[in-house]
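All protein chains but one are shown at their positions in the complex.
Every chain is named by a letter (A, B and C) in the order it is written, and numbering of its residues begins at 1.
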Amino acid sequence: MIKVGVNGYGTIGKRVADAVRAQPDMKLVGVAKTRPNYEAEAAVRKGYPLYAAIPEKSDAFRNAGIDLAGEIDDLVMQSDVVVDCTPSGIGEQNRELYRRYDTRALFQGGESADAVDASFNARANYDVARNDDVQFVRVVSCNTTGLSRLMAPLDEAFGVEKARITLIRRGGDPADASRGPINDILPDPVTVPSHHGPDVNTILPDLNIDTVGVKVPATLMHLHSVNVTLSEAPSVDEVRDLLHEESRLFLVPDIAGIGGTGQLKEFAMDTGRPRGDLWENCIWDESLSVEDNDLYLFQSIHQESDVIPENVDAIRAIMDAADQQESMEKTDENLGVGL
Amino acid sequence: MIKVGVNGYGTIGKRVADAVRAQPDMKLVGVAKTRPNYEAEAAVRKGYPLYAAIPEKSDAFRNAGIDLAGEIDDLVMQSDVVVDCTPSGIGEQNRELYRRYDTRALFQGGESADAVDASFNARANYDVARNDDVQFVRVVSCNTTGLSRLMAPLDEAFGVEKARITLIRRGGDPADASRGPINDILPDPVTVPSHHGPDVNTILPDLNIDTVGVKVPATLMHLHSVNVTLSEAPSVDEVRDLLHEESRLFLVPDIAGIGGTGQLKEFAMDTGRPRGDLWENCIWDESLSVEDNDLYLFQSIHQESDVIPENVDAIRAIMDAADQQESMEKTDENLGVGL
Amino acid sequence: MIKVGVNGYGTIGKRVADAVRAQPDMKLVGVAKTRPNYEAEAAVRKGYPLYAAIPEKSDAFRNAGIDLAGEIDDLVMQSDVVVDCTPSGIGEQNRELYRRYDTRALFQGGESADAVDASFNARANYDVARNDDVQFVRVVSCNTTGLSRLMAPLDEAFGVEKARITLIRRGGDPADASRGPINDILPDPVTVPSHHGPDVNTILPDLNIDTVGVKVPATLMHLHSVNVTLSEAPSVDEVRDLLHEESRLFLVPDIAGIGGTGQLKEFAMDTGRPRGDLWENCIWDESLSVEDNDLYLFQSIHQESDVIPENVDAIRAIMDAADQQESMEKTDENLGVGL
Partner (left out) sequence: MIKVGVNGYGTIGKRVADAVRAQPDMKLVGVAKTRPNYEAEAAVRKGYPLYAAIPEKSDAFRNAGIDLAGEIDDLVMQSDVVVDCTPSGIGEQNRELYRRYDTRALFQGGESADAVDASFNARANYDVARNDDVQFVRVVSCNTTGLSRLMAPLDEAFGVEKARITLIRRGGDPADASRGPINDILPDPVTVPSHHGPDVNTILPDLNIDTVGVKVPATLMHLHSVNVTLSEAPSVDEVRDLLHEESRLFLVPDIAGIGGTGQLKEFAMDTGRPRGDLWENCIWDESLSVEDNDLYLFQSIHQESDVIPENVDAIRAIMDAADQQESMEKTDENLGVGL
């Protein structure tokens, strides 16, 4: 049993905790939170041991009538791996803490690639995290995860000469009440290319990829408008067959009558997915198209959840507890990946 | 066992089906759908027998590889009660069908009060549906349900002299991809008072209530800005205690740090609610306030789900299978109402 | 000629400058800005003398190739009145600056009532600013201005027993690219009553008014859902006639087919209004309704511009340059108020 602690219990942290609990070969030691808000209350209801992420604020939990299992140091000490799900930049500061107890740690996409020993995507470079001298691994961001999962098989099968992606990003997560924009389509960043391409290169170093970013007033999912110039031109059916093989790519079937991300999430909820999560890249089957050597497609990416299976795999990888295929299959089965 | 059929499997129908399945004293005979889209696919995965709502379109299901258990007439014939969850106005046309098989039917808030024998809210007028000569009952709309649940106890305890409500309504459900507005705040209807007040009077005939309606570009929940002039002025604590007694009213606690409907839904999902449904009126505790005889409060209403417990109770009421208290308690327990 | 300086050249400041320029009895000395952005560029094109609001940042203007007429102290020294249009709270800090040169100043609604000698609305309390020992006057916020203009005539004609208002506020101005919410209906503040009522009482001290606030994802205008219990019950026509008399109330006619704030703004632009500004309260004629002694109506308030005529009048009032009727008529004629 791998003992796992989760530090930072927000959008990503709560999902990582649930996913860890669903793995028979892992044990959730507990979760660390800063404040006794509704998310703490929900954690308590689920029976997750709660640790104070900021010891000086422990009293707030007591005042709210919430029992603590301890403080963050206790959690780190008891864990084989801590999954750090704190806001961008905080993770880097937490490295000292993890070093103190010689505990391995996973970080999320908001941290810099320079702050870790390796950047990770289960499909594309699982083994990078298995190395003995790797203590800190970064599970790349939702967008980079979505791109890596798609580019890896395309490159292996047909050779990617150049990928050009427009990332149309949701303005904020559904529970962010103060972020905008309200009525705008923002070049974001306005400089081209965006940082997303270089981030993909932390996973697939040789991939020739240019990305540009846009931000819009929607909360549910990102949309990637993908163009890939391939070395050899496959038929659409060959591309479809290739993508069908990948467990974490979901080809949204034409016949389903799904017309947008609202209905995609509705489908996820209809099938009983917790929180309506879509762990898979959602590739719009009708959008698959090849013009000469150029492949085009749209994929919708559920920013809140596509990195969750990757975190689970990264735990096994950093503990060298399973090889790539074994881990991915376990994760998929225990979570229920595959629509 | 009460045998229940669901005709119309959209936003409301799918939730009614799940809720019926969760009741030990009911049996879901099946659900009727018009098209073999993603919702049909999800119903199949749940093992719900599927019936063709429009017999001429049965072929479409076969072409999509979906097995049908029969056609709508078969479903109506086998059911003790059909819950009609078709779009506004279709229900009224379906009465002939239900009469043909002498089957009792529930309709939703989109149907006219004149099309049924009685309008129903479990808290306010449960017994109206138990009458022997009642065949057709309308479970009132999400807004009217939310208002009835609140007004009934207030009127009983303190006397309502006049209620004035501004209903700030979501522009469309999350899965509606073409409805607007995008960037507007619409008086809707622009005429005052809106139809919502008279609709509450189908449940509470003597209540003096004026309502006005507004539509805004949001999808998650409605918000009611409530003012009630009471006969006697209670303290805020007395109001709070009264509302706390009601199982289908949830007082959103200040301490939870919930700042809007996005976070309310997040909390619902954190606690494992299917689809993040909020069956209860969500009354913002901090908003409770009394000025002279005037009570003010905000309540958020989850339009997609607050009528679900009411539909379950209406099934028992129309079958005269339980009295009010027994039914409401059963429904709440089996569904998990109460946060 | 009254010499007027404008300090702070954003949403409000740019409109005040244009309005001052349109008054034959006033001279725009110049406008003070902090940064040489697109708004500075536009001011230059209009021929407005530009002053550095923050002297240390003067170089930035030079680097951008923009000539400055001087620094903020020069502007204040030359002006009879400065209209301070800086962000909330900055105005209060600027009082020292204005005192130094013994210059009268107007502040905007974001400043506290305690920071000034008087709060001002042209229709309701013009004379308060004419007093000799008044140096600092606050033109109240867009919402308070809209409410004061409506309540003053209603109270005079029929007596207001109690006003209850739900303010459904735009989430951010059209040019705010980072403010939200994106998909939410927020009680804001969640506590009831909101601060808007007491703010109206700085203008109409005896008015019995309760207000509650809501924030939604729209940018164009606020919407007020208004209920007023009157001492004597007028007919709808009597109310309509009363409101028609007021030059700064625009009764949106039913026949115009205007269905929301998008179309209201469109109409403003169609008629040639600069920036599509709507200086008047836009009261939806069809919404006027009287139930017993209760008057109901909707009014849309253009947050960016309804305070502009009030600023112009406040300049005359604080200089004691005209009485109420003369000033309001001049302002209306020179600006083109009245639709």
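Following the convention adopted for this analysis, a residue touches a chain if its C-beta (ideal position, glycine included) is under 8 Å from a C-beta of that chain, and two chains touch if they have at least 3 such contacts.
Quick caveat, the model's predicted, so the values are computed rather than measured.
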Exercise. Which of A:L75, A:L154, A:I168 or A:I315 touches the chain that is not shown?
Worked result: A:I168
Exercise. Pick from C:G30, C:G70, C:P174 or C:P187: which residue touches the chain that isn't shown?
Worked result: C:P174
Problem set entry | Residue among A:Q23, A:N94, A:S247 or A:T261 touching the omitted chain | A:T261
Problem set entry | Residue among C:D25, C:E39 or C:E238 that touches the chain left out of view | C:E39
For this session: May I ask you to list the residues on subunit A that touch the chain which is not drawn?
Result: 162, 164, 166, 168, 170, 181, 183-187, 190-193, 210, 212, 214, 216-223, 225, 227, 259-262, 284, 286-289, 291, 294, 296-298, 300
Seminar exercise, completed: Hidden partner sits against subunit C at residues 14, 35-39, 41-43, 45-46, 64, 174-177, 182-183, 219-220, 255-260, 262-263, 265-267, 269-272, 274-276
For this session: For the chain that got dropped from the picture, name the residues of subunit B it touches.
Result: 171-172, 174, 176-184, 186, 217-219
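Assume only the chains that are shown with their structure count from here on.
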For this session: Just give me the whole-number Å value for how far the CA centre of subunit A lies from that of subunit B.
Result: 36
For this session: Can you check how far apart subunit B and subunit C are, centre to centre, with Cα atoms defining each centre and the answer in Å?
Result: 42
Exercise. What are the residue numbers in subunit C that touch two or more other chains?
Worked result: 181, 183-184, 186, 217-219
